[in-house]
Every structure is written in structure tokens, then in C-alpha cells.
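Note that one protein chain is taken out, while the other chains of the complex remain in position.
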Amino acid sequence: MSEASYSSSEMMTVAASRMLAEDDVCFVGIGLPSAAANMARLGHARNIKLIYESGTLDTKPQVLPLSIGDGELADTAKGVVSVPEMFRYWLQGGKIRTGFLGAAQIDRFANINTTVIGDYANPKVRLPGAGGAPEIASHCQRVLITLKHSNRAFVEKLDFITSVGFLDGGDSREKLGLPGKGPAMVITDLGILEPDPVSRELTLTSVHPGVSVEQVVAATGWPLKVADKVATTPAPTEQELAILRDLNARTQAAYN
Amino acid sequence: MSEASYSSSEMMTVAASRMLAEDDVCFVGIGLPSAAANMARLGHARNIKLIYESGTLDTKPQVLPLSIGDGELADTAKGVVSVPEMFRYWLQGGKIRTGFLGAAQIDRFANINTTVIGDYANPKVRLPGAGGAPEIASHCQRVLITLKHSNRAFVEKLDFITSVGFLDGGDSREKLGLPGKGPAMVITDLGILEPDPVSRELTLTSVHPGVSVEQVVAATGWPLKVADKVATTPAPTEQELAILRDLNARTQAAYN
Amino acid sequence: MAQHLTLTEAISRYVLPGSTVAMEGFTHLIPFAAGHEIIRQGITGLTLIRMTPDLIYDQLIGMGCVDKMMFSWGGNPGVGSLHRFRDAFENQNPKPLAIEEHAHAAMANAYAAGASGLPVAIFDGYQGTSYASVNPNIKSVTCPFTGKVLAAVPAINPDVAIIHAQKADKEGNVWLKDIVGVQKEAVLAAKVAIVTVEEIVESVDDSQGGTIIPSWVIEAVCCVPMGAFPSYASGYYPRNNRFYIKWDAIARDYDTFSAWMQQYVLDSKDHQQFMDKLREADYV
Partner (left out) sequence: MAQHLTLTEAISRYVLPGSTVAMEGFTHLIPFAAGHEIIRQGITGLTLIRMTPDLIYDQLIGMGCVDKMMFSWGGNPGVGSLHRFRDAFENQNPKPLAIEEHAHAAMANAYAAGASGLPVAIFDGYQGTSYASVNPNIKSVTCPFTGKVLAAVPAINPDVAIIHAQKADKEGNVWLKDIVGVQKEAVLAAKVAIVTVEEIVESVDDSQGGTIIPSWVIEAVCCVPMGAFPSYASGYYPRNNRFYIKWDAIARDYDTFSAWMQQYVLDSKDHQQFMDKLREADYV
């Protein structure tokens, strides 16, 4: 496998897709999670089951959906269920292994905000809100989070907790009695963060090729914990890039 | 229309079928309610919607089902829903106008027992139990009940209240906060009983042709209240008998 | 993901003595073959759950497999009593039978709660009835917005759910159609799910209707043609109402029942042989 040139966004998508396993059952958020999950399905995890909150079970879209309920998702699904059923029997019922979320803001304990920046009643930016995220974060056996790294996204204190990660760290999540184990990994355009096994604080464990630890620390709005040994994420392979670019090209063609 | 010869069971079915209107939406119990409801659908109430607790919405069986879930019911239905949906959205959701029940025992306030004769733990006769009846009795806008008249069926005190009618009479049903108005009529092989508007006690309002008031009183296990004017139920017409007998003949042929 | 197993293997692996088993089916798709295999393997001490226990539960009770039954309507539909159930409950023959009795609304909601990962089901029911006086598992909760008192029953989460369906595919995804009862809820509520099917096909989906239960919530899929007989599988064979009517006379007497079960169920090595014998004896 030779090195290829790629964008930081491609690196992020590839890194995220690698976290999904062949036998995964994954609840997929729209946007980057959807790109990464479908890339996994078209590459190393051909048997993965993808589920979207619009009700599609085990769907195999050939182009990336723009919305969570594009026709492509229903047309290529094993089955479609109603939205109440999706949230009751499948998500709350504990039938999903991996929840894959994006975020607007995240804190050191991987709590996320997609609701509002600033004051709730007089916001600086009103974001779309929760969608399925709060219960994806609490009920999936593990959660993957992906977002771009910046001081405005990785903040000391969230303006609003839309979805809980490890709350205040330590065993505070366990004390809430949530069925899922919480965020396993945060994948950004700069590197990979994992929760410390005890304190649950997000810790930089890998940087993407060409990115320095200092860069990541500088793009994080709290004093970022860094692992003793920080790995370098393997660069995207040609095969990975080919799958992702084919998918994006098909998607572009379909939208225009 | 000339008089025809008919059995008391046919009279009961015909009388019961007449209580169903063209625009009724009827939750149908198996046995005599099913025969009466389908007779109505094939006769004077061609637009009536029949619903069975197995999940069939607006079904039009050509032969009477032996069970509540015969294939004939699904094959001729507009739609089939799951049993939890049937009990939640349709019955509890208040979408059914008329509930049509059979019974093993009934008391003067039209409470019914289909659970047990004798002591619950050491029964004389263990009956099948509730099925959908308790919530049919409480949630349909009105309830029709049909059973054969006898001292053993029309009893002073039920051994077990499976489904509530007017409880202890008066406003005791209203005090339970039930959405439906309760039993509108009890149709037997001897006559028709209706609740008194105030005391809610079942009152004999009609006897079938050839039946005396004394016969009905004697077949009732409590001092039966009799209306000032007791009507005589019109005898089955030839058309009614033809519809019922055709239906029964088709059903017999299908079972053998 | 579901494994394709023989019925013998699936039952012996997953239906342990003393376990709680829901073999659901609402007239349609009743898993008779699976019930017979439990009888053949002599598995005892079971707690059986089903909204509408019919002949197969009557047989399991009569053969002494069952300690307790949870149900909401127990009869031979349109025919009469379950004689073996009544004999066990009324006369402790062949042994005592405990019961937990509900209404359909309660059990349907309790299965749905079990499938939904909730500990409790709430519904508007049971008011004015005697059920709460004989069943301590009927409680109430009060609506925090309106003050309305609602009935509450514990979620149903069986150790094992067994259902019959029309088709499965090679991956173990299951497809069923027409009257589906609470089968999907039973599967999703159970710790282990076994599905017998009429046939295995290349791939199933719901584009022509029906319900998909995906492979990853099922442990075992067993191909057992006619596996619901004398119940039915829509699109394959109709309900054998004649058998249900005949059963009344067989089950009424314990010795007649025992001899019938010996001849047809115990002395058959599997469902195919059972069906062959029934055909020879003009039961089918």
C-alpha cells in the first residue's frame, strides 16, 4: 500500500470507518457518521448492519443520503419500521451495538451539545436540537463521536448537555443507570481521543499523519490530556480512499 | 315478508345483528357475536367495519372463523396490525364504537364473567379467561352482550368480574372513569334486556315471539326487572334467515 | 447473528429445564413442532408464557413439562376447554399447575414493554374487574400530569421465545406475514430467540409487505416445514380446524391423551415423521 494524498476530512472519515467491525450493528447519524459507516460497509465490514432513525433496518445505500430519511435508505433496507418502533424496540430495547454521532460541541467527558450555543432563551446560535442523540448516547452499547477539532467545538463547559457521555467523569455515568457503556472514541480531523479508563477524561491517543500533539492541544478548549505514547494514525490506504471517493462521487452525481 | 320457522338460536343471532348500524365500527368476539356481526354486514349494514382482536381491520370473512385468527380474517381484511397495536391504538385509543361480547355469566348490572365458576384457586369450572373482554367492555363507546338465558348464566352474584358493566349500578361505572358508556343491550335466546337509565339495572324490554315474560323471569337468577311495556321482538324475516343460513352453510362446508 | 440449527439441536441447546419460555402465536403460526420437540426431550419445570395457550400448551401441560403458566385466554378456540390444562389446574393431574392470569391488553403491553427495555407496562385497563385480587403483579402508577391512575404490570422478558415464521434467509433474517400477534415483541423481549420456518430462501425483505425480524436478534433458525400444523402458515397451508375439533375428544380423557401423545409425538423421531403419521391416520 503506497501513500496517497488526501484531505483532513478524508482522513477523519477513514479513521472513523475503521472503528466499525464486521459484526457491528450501528445506529447512524447523518453527515460524517453516515459517510464513515457506509465506507466501512463497502470496505472492511461488509456484513455490518446500518440503522437510521427514520426506521430503516439493515440498509445498504449506494449513495449517501442527504437527509436521515432519503428514499435510497428505504429502497435498500431489509425492513422499514415506524419511528416509535425504532425508538422503543430497537434503540431503547438495547438491540444496537454502536451509536455513531456527530456534535457541535463536546467537553472533556465527551458530553455533547447539538442544541444551543449561548443562553437557551437568548441564544448566540440556535442549533437543530436533539433528534435521536440523547437516547443513542444512553442506550447503544458503545458510542463513537466524530467532529472537527477546534477551540469552539472542544470546550471547557457546554452551554447545554444534549447527550450525555461520562457526565462529570469517574463513575458518574454509571450512577445514572444508563444501559450503554458510553463513548468509546472521539475521531476528529486531527486525531483520536479515548476516555481514560478511570477518570473518563478524553485523552489524545493518536494523531493523524502530519499533525503534531501541540496542534491538537491548541485546538482543544481545555488542557487536553495526552497519552504517554501517542500513536500516529495509519494514513488512508489507496483502497480506502478509492471506496470513499467512489461513494462521494456517486453521491455528488445523484444530487445534481 | 311472511313468517318462517326458525330456531331460538337463530332468533338470538338475528336480534343481535339488528343492533348494529350501517356506520358501526365493531370489535367482534368469537362465536355468536361473530355470527351476528357478519350477518349484519351481509344484510342491513353492508358498510359496517368489523375488527377482530387478532389484528384484522375492516375484515369481510365469507365463512365464519372458528378462531379469532383464522386465515379468512386476514385474507379479507383491509389491513392487519400487531396485537399490541390493536390493543393500544385501536381499542384503548377509543377508535371502536361498538364492542360485541359473549359471556358465561352475567349479573343484573351487566358485569360479566368468563374466567371461573366457583372459587378462583379451586374452581368448579375453569373458563378460558379474559382475552380482550375487560378492555373491550371499558373502552368501546357502547357494548352489546349476547348469551343464552338460564339461571346458571344470569346469576345474583358473579364468582369473578372479568369485564365490568355498570359495576354496582347507578353512577358507579362513571366513577371508575371509564371512557365507554357501557352495555347498551343484552340479547339472549329469550329476549332483550336494557339497562335502566338511572339505576342501570338490566330490564326486560322485549321478548322474542312465543316467549312469555314469565319464562324470562324464571330463567333469570335474580328478580328480573320488567319494563312497563314489553315489546315483542319482530320475528326473523325470510331475508334475514336466508343470509344467516347461507353463512352457516358456507361455514359448515368449509370446516368439513 | 442467527445460526441455522436443527430443531433438536436448538431446543436442547437453549430450552433448559426450569426456564421461562414464550411460544407465541395468535392462532396463526403457532410453533407446534418446537413444542413437540420439548416434549420429546422431556424438558420439565418450565414456566410457559402465552396470551392464547391452545393445544400445544395443553399437550406440554398434560405431558408434565410445565410448573406454571402465564396467560390471558386459555381455550380451544371455537371448540371448548383445554382439558389437560383444566385437569392440571383443577385436579393437579399429572401435577400441580400454578397460573398467573391477565387480560390480553396487559400481556400485549407487557410484551411490548419487554421488547422496549422498560421494566413496566402502563395501560388504561382492569378497572372494576377482579383480576387485581388474584394477581399481585397488577399494580398502578399515577400520571404526573393529569393524576389519572393507570394499570401497571411488569414487563415480560422470557428466557426463551420460540415462534414460527414463513421464511428465513441464509443470513438468518426472518419474514412473517398476515396475523403476527405478539411474536415480534416476544422475540425482542427474550434473552434467546428460536425461530422455526417453513423454508429457507436466498434473501428476505419487506418490500412486498410482511415483517422482518433481523438475524442479529435471533439465536437459532430451524427449517421445519409444516412446523405450525394444525395451526397454519399463511401462503403455505390453512388452519386445520378439523384437527382442533377432533382434539377435544382426544384430550378429554387423560389415558386417551397419553396414548395419542406416545403414538404420534414421542414415537416419532421428528416433526416430519409426526406429520407422516398424522397423514396416514387421516388427521391432515
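Each chain carries a letter (A, B and C) given by its place in the written order, and its residues are counted from 1.
What we mean here is this: contacts are C-beta pairs under 8 Å (C-beta built on N, C-alpha and C of every residue); 3 or more make two chains touch, one makes a residue touch a chain.
Bear in mind the structure is a predicted one, so any value in this text is a computation, not a measurement.
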Shown chains touched by the chain that is not drawn here: A, B, C
Listed residues A:S17, A:S163, A:S206 or A:T220, member touching the removed chain: A:S163
Listed residues C:S140, C:S203, C:T256 or C:Q272, member touching the removed chain: C:S140
Chain not shown: contacting residue from A:Q92, A:T188, A:T220 or A:T233: A:Q92
Residues of subunit A in contact with the chain not shown: 30-31, 53-56, 65-71, 73-75, 80, 82-84, 86-88, 91-92, 111, 115, 120, 122-123, 126-135, 138-139, 160-164, 167, 173, 176-179, 254-256
Subunit C residues that touch the omitted chain in the full complex: 116-120, 122-124, 137, 139-146, 148, 150, 152, 154, 206-210
Residue ranges of subunit B at the interface with the undisplayed chain: 23, 25, 49, 57-58, 77-80, 88-89, 92-95, 139, 179
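Just so we're on the same page, only the chains that are shown with their structure count from here on.
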Steps needed, at minimum, to go from subunit A to subunit B via contacts: 2
Whole-Å separation of chain centres (CA-atom averages), subunit A against subunit B: 57
Separation of subunit B from subunit C, taking each centre as the mean of its C-alpha atoms, in whole Å: 28
Approximate Å spacing (C-alpha centroids) for the pair subunit A, subunit C: 41
Contacts with 2+ other chains: residues of subunit B: none
Sequence positions of subunit C contacting 2 or more other chains: 112, 184-185
